[in-house]
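Quick one: structure below, then a few questions.
Let's turn to subunit A:
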Amino acid sequence: MTVIEAHNIRKSYGSLEVLHDVDLSVEEGEILALIGPSGSGKSTLLRLLDLIEPANAGELSVFGVDTVADHGTWLDLRRRMGMLFQRPIVFNSSVYDNVAMGLRYRRAPGDNIDRKVKEALEAVGLSRYIKSRAIDLSGGEQQRVALSRVLVTDPEILFLDEPTANLDPTSTATIEAIVTRLNREADMTVLISTHDLAQGQRLADRVGVMIEGTIAQTGPSREIFREPKNQQIARFVGVQNIIPARVVSRRGDFTVVEAREKEILSATPPPADEVKMVIRGEDISLHRRKPGYEEAENLFPATVTAIEPTAPFVNVTVRCGCDLVALVTARRAEALGLHEGMEVWVSLQAKAVHLIPRKGA
Partner candidate 1 sequence: MVNGNPIIEGFIEAIELIITLDPQVVEITIRSLYVSLTATFFAALIALPLGALIYFYEFRGKHAVVSTLQTLYALPTVIVGLVIFLLLSNVGPFGFLRFLYTPGGMIVAQTVLIIPLLMGLTVSALSGIDRDKRYTITALGASRLQTVMTIIAEARFAVMSGVLLGFGRAIAEVGTVMIVGGNIRGATRVLTTAIALNTSMANYSLSIALGIILLAVALGVNIALSLVQRR
Partner candidate 2 sequence: MKTNATHLTAGIVAILLIFALSVGCTETAPGENETPGAGATTAPAGGGDILRIATTTSLENTGLLAELERVYEGETGMDLQFIAQGTGQSIDSGRRGDVDLVLVHAPDLEQQFIDDGFGINPRCIAYNYYIIVGPESDPAGIANMTPVEAFRTIYLAGTNDTQGVAFVSRGDNSGTHTQEQVLWEEAGYDYDGEILNAGGWYVEAGKGMGDTLILANEQQAYTLSDEGTYLSFADRLDLVPVVAEGAELMNRYSAIAVNPEEHPGVNAEGAADFINWLTTNETKQMIGEFGTEEFGKPLFTPLYAPECTEPPFNCTCAEPVTA
């Protein structure tokens, strides 16, 4: 079942357009991560979807209810959702009162509030602070208070806006574990925005990439990482090699492209004549001598021109007509005895060479 369906959402603040042409649908029980650089509109989109503020244009239905036609339903719909913000936000009252806020808004019975608040604080490991003033807690503890404050209301959809951006690794792990468990056990739908690619990959079933105010691509995280639709997405998901090339022919299932007079095979059907090759550094293998048996469709000699450690990996730039950056583990770099000027063999599967059209990238 689709719980959120958005079409052509647009949002401006004054003359500043923050969102445009946003299309998104969210299925019940999935975890969707919105990734994208700062300022790409992730937080604004989450606020629109949580019905905290209205969009300027577009269609939005939540739980199957058209929210544009009838604002009167907003409060009821909003009370079935919850949102955790990037900055830990607590109110100037006790931890208990902080966590009880949402339940009190919903006029829950007192004993019910009491039980749920205590359970929620137990779950985030803050029971001993139940009577403390919330603003006296540390940032990580405050964020856990904020999370329990959302969770006691049993949201069907949980929005998390960069929830761990300012937190220590322990608090981050706690929050991620709780979110994953709730998704699995309570079938809670989760939308998380993050600029941490690894977090998106770790938690999400599906990833949406936001670039400059719109959702540029959605899909399983593997797809986003391997087959970005355009250069901006490729850059954002950390592709090291984006190389202009020209389609010259088809050879079986493969597309032959030429870059600086070097022919390379790609498994991507040609999207245009003028293309760019998108190759992740970790997909490029280096060998000391020509491998006797190699499955990779592309195999060619090259010269090492630069070695840049980025622990625990090493970025190795090789020249083979065009420059390629390969990502190898530090251990493997040592085993290969890599040094500048060294002659090596490069192997690269055709599947690892993704093609995007050159224009508009």
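Candidates were picked such that all candidates are chains of the complex that A comes from, given by their letters.
Going forward, a contact is a pair of C-beta atoms (placed from the backbone, for glycine too) under 8 Å apart; a residue touches a chain by one contact, two chains touch by 3 or more; residues count from 1.
What you see is a predicted model; the values in this text were computed from it and never measured.
Engineer: In this complex, work out which of 1 or 2 touches subunit A.
Structural biologist: 1
Engineer: Which part of subunit A faces candidate 1 closely enough to touch in the complex?
Structural biologist: Going through subunit A, the ones touching candidate 1 are 47, 50, 52, 75, 78-79, 81-83, 85, 87, 89, 91-93, 101-102, 105-106, 146, 149-150, 153, 159.
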